[in-house]
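What you see is the complex with one protein chain gone and the rest in place.
Let's turn to subunit A:
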Amino acid sequence: MKSGRKPPRDHQPVPGGLDPRDEILHHLPSLRAFAVSLTRNSSAADDLVQDTIVNAWRAIDSFKPGTNMRAWLFTILRNAFYSGRRKMKYEVADADGAMAATLSVKPQHDGRLALNDFRKAFTELPDEQREALVLVGASGMTYEEAAATCGVAVGTIKSRVFRGRARLVEILQLNDDEPLEMTDSATLAVVTDGRQSRKAAF
């Protein structure tokens, strides 16, 4: 059984906490999920979160109390990610084999979507599209918040989200006349609950 601790409930301010650094702990689960989406590698993601914690701690004076700490932390994390990519000049090691699996497995052309196929297709997207989809599609940020986090124009984020979704549809071969069916019970449960808020908590 893997060691570790249960993640704290996300987005919960520390009761009575006056030091904003105390809040970092409560954003770790979403930071790591964002890091995994960027690195596509759980080990690299953990290293990235560790760097983000240190950078955030040192830069805490630049955080404005009362503003969105999660967005602030996400910005630090993505800056560390892209800075690391520029230094390395090559893709991070694919220790999890996620990309290899992606390259060797094609989704079935039967109009069905399994969650594993979705994960694999997602890893094929360019960094900027994965990032935009996570921030807007998964974390519930507004386009404006995502744009501020990434330091780009709102239109740029909208374009990345649009192209990311279109690419997923293409990879998963969803854009045909066959009815959409889910082969994965968990996926089915989510999709049939289609009325859920688009702003679900990350």
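To be clear about the criterion, contacts are C-beta pairs under 8 Å (C-beta built on N, C-alpha and C of every residue); 3 or more make two chains touch, one makes a residue touch a chain; residues count from 1.
As a convention for this text, contacts and distances are computed from a predicted model.
Asker: From the names "Putative spermidine/putrescine transport system ATP-binding protein", "Anti-sigma factor NepR domain-containing protein", "MoxR family ATPase" or "Spore germination protein KA", which one matches the UniProt record for the unseen chain?
Answerer: In UniProt, the chain that is not shown appears as "Anti-sigma factor NepR domain-containing protein".
Asker: If the hidden chain were put back, which residues of subunit A would touch it?
Answerer: On the side of subunit A, residues 2-8, 10, 18-19, 21, 24-25, 28-30, 32-33, 36-37, 46, 49-50, 53-54, 57, 113, 115, 118-119, 122, 133-134, 137-139, 165, 168-169, 174-175, 180, 186-187, 190-191, 193-194, 196, 198, 200, 202 touch the unshown chain.
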